[in-house]
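This structure is in structure tokens; I'll ask about it shortly.
Removed: one protein chain of the complex. Kept in place: all other protein chains.
Our next item is subunit A:
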Amino acid sequence: MAAVRTGSEIALNRFAVVIVLIVTLIFLAPIYWITSTAFKPRNLATTIPPTVVFEPEISPFVKLFTKRAQLRSAPTPEEYAAAPWWERLVFDGGEKVVRSGKGEVQLSGYPSRFMNSLIVAITSTVLAVGMGTFTAYGFSRFKVKGEQDLLFFILSTRMLPPVVVAIPMFLMYRAVGLNDTHWGLIILYTAFNLSFSVWLMKGFIDEIPKEYEEAALVDGYTRMEAFFKIVLPEAATGIAATAVFCFITAWNEYAFALIMTNRRAQTAPPFIPSQVGSGLPDWTVIAAGTFLFLLPVAIFTFLLRNHLLRGMSFGAIRK
């Protein structure tokens, strides 16, 4: 709208921009901190005051992905010259890369933890959003006996602090052999996100005029076909928004992952801080691990940002 703006409106607008900038800075500060530390030489990581200007290094990432051991004696010049560039970075830090008997480089625990995080977060998000969408469609379009009570019941699973159920869950999981498995976490996160997904998706589906599907029914389609052809595309924005929320929750979950997994199925959140404890903490490696850990969420959110902006209004503004 090209409305004429008064002086006070302009002042108010500037004030708003300043506030937005300040809030953005506050939110960006830790991200800057992690990112810069991830590229710092080790000796500059914990200086006081913090070092702002430095020559960025890639060595924290090399260390992040490899299994290392303390050097007993400095490498011989031949050894040093024969080593690839990334191995020299490890030598420079007073460590060496652990190799198997056949000379293969041993990876650190990080890549497998990262993969575990991806598997668990993606699978549980797909399940939670998928089941949530179907359930929400049912609630939205059909007369369900005790609809209000059921919806409240579904939401009530979110009212308990998760920690309260952690120990009983742990015991049950151990009894059925779900401890330290991908499915164990997937089931947990799916269940946890499902209530949220049902409620969000119900809001979005309620907004889609049922006349669209009814037109398809009269035109010769089954309800299932109408759902996939008409409802799903119309609900895309809502699905995207719900998926981002579910993904972030599963990706960042710490407490259950810490209790329920220890090795095979361990995800990144409990793994990253566990590295602090082994030997002298190398903060640059921890920062590098955290930095990479942030990337999937950042990319996912960035790709869906247009949907999200509309989705955040929870269907209130659908035009």
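The rule is short, and it goes like this: a residue touches a chain if its C-beta (ideal position, glycine included) is under 8 Å from a C-beta of that chain, and two chains touch if they have at least 3 such contacts; residues count from 1.
In this text, contacts and distances are computed from a predicted model.
> Pick, from "Xanthine dehydrogenase family protein subunit M", "Thiolase", "ABC transporter ATP-binding protein" or "Protein FixC", the protein name that UniProt gives for the chain of this complex that is not shown.
The UniProt record for the chain left out of view names it "ABC transporter ATP-binding protein".
> Of the residues A:Val90, A:Met201, A:Ala216 or A:Ala288, which one touches the chain left out of the display?
A:Ala216
> Quickly run down the residues of subunit A that touch the omitted chain.
Considering the whole complex, subunit A reaches the absent chain at 209, 211-212, 214-222, 225, 230, 233-234.
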